[in-house]
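Note that one protein chain is taken out, while the other chains of the complex remain in position.
And then chain A:
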Amino acid sequence: MDRSKPKNASEGIAPMGITTINDIADSNQPESRYECPVCLNWLRDPVITTCGHKFCNSCITSWLQNSGHCPIDNINLSMKVDIFPDNYTKREIQQQRMSCPFADKGCTLKVTPLDLDAHIAACEYNQPETSNQIDIKIPCSFQAVGCKETFKSQEEMNAHLHNETQSHMSYILNAYSEMKINNDMNASIDPKEQEAMILWEPDKNEGQNPAPPITNMGTLIRALYERVVVLEQRNREQDIVIANISKQLSAFAVAKNKQNQDMLLRYCMGNYVWRIDNFQARLDAMLKDHYKMLYSPGFYTSPNGYRFCVRLNISPQNPLCFALHVHLMKTEYDDCLEWPFNGRISFAMINQYEPELSQRDTMMSNSSLIAFRKPTTEICVRGFGYTEYAVVSNVVKNGFVKEDCLIVRVHIKCV
């Protein structure tokens, strides 16, 4: 007489199903005064009945097609005379703003409750997290012969199949020879065949089996061929590894070089040597177009001090002369420095054949000039220096250019 059915049922009922509720819907639960009793959602185009109940326009319309009564109190209702738009409630709902449920993923949008569902469906942050949540992996179709790769998508697998043809071939060969061995063993043939499979360990093989029977030749060749394929594959893989490593190395070298230069500029203590390579070509370009100017990289008077660059160009007043100026440049710590800049600025254009003939000049900064105020642009628009520093033809003729390179040394010292 005792039936276990009701007992089972009550056990099954417990909390099941609660996790399947869409959490997103949770956040969009309207307050009861804004809720349509028919769809239990936010009132959309709300209407009010003569009996004082609010519904979505479409909900009450659908309901009254089959019934003549209010869904709540059963009072007779006619679509024509008992239903009025409730624009007050409509406005109240439209004034509400709700955050997108994907706010934690970065969506900052706030929309009215009525637009929320449409937004959720279209939200760019509403991406199924296939990689994290559902970890469905497709095994390689050569799994049966030993390929252990798995893939997230068919495309990935196709690429793998394309690239790994050789290793798959060797897997198949392996599988085939194993099958063959098993068959042969079943036919109770000498197990030496198996030893032939490990021929590439010659000491073992030769020691035990100096003269393999001729019937094993086929297996032997297969085994060797398979080995060759495996080695070729490994070789190829290592070529790729080597190529990758050398690529990385050269990238490192470039980065290191750049870092070195940056360090030099930062730690030169205002003592900067500007080597202008390809001088002739640059000079020709400047002579052709007087607005062309050469700027040096920015260098620092101390590691976190003022930053200057040097400008060399054809003097706008006298096209036979070079102008040479320094410009202050912005740094991230400008606020820590004292303004305007105060200090001594020395130029030296080095005569590379007779260094004692180098042209040296020293100036003191002038705190009333805009050029020494805190720069407001990356490079201060006003420079400080000589508009007629040197005659162009003298620079070229008199030994300042050697191996197509001009050297200007600038020393800036704060006082």
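Here is the rule we use: a contact is a pair of C-beta atoms (placed from the backbone, for glycine too) under 8 Å apart; a residue touches a chain by one contact, two chains touch by 3 or more; residues count from 1.
One rule holds for everything that comes next: contacts and distances are computed from a predicted model.
Look at the chain that isn't drawn here: its UniProt entry, checked against "Ribophorin II C-terminal domain-containing protein", "E2 ubiquitin-conjugating enzyme", "Autophagy-related protein 13B" or "Alpha-1,3-glucosyltransferase", names it "E2 ubiquitin-conjugating enzyme".
Checked against the full complex, the candidates A:Cys59, A:Cys321 or A:Cys380 give a single residue touching the omitted chain, namely A:Cys59. Interface with the hidden chain, as seen from chain A, comprises residues 1, 3, 5-7, 9-10, 12-13, 16-18, 20-22, 25-26, 29, 37-41, 53, 59, 62-63, 65-67, 69-72, 74.
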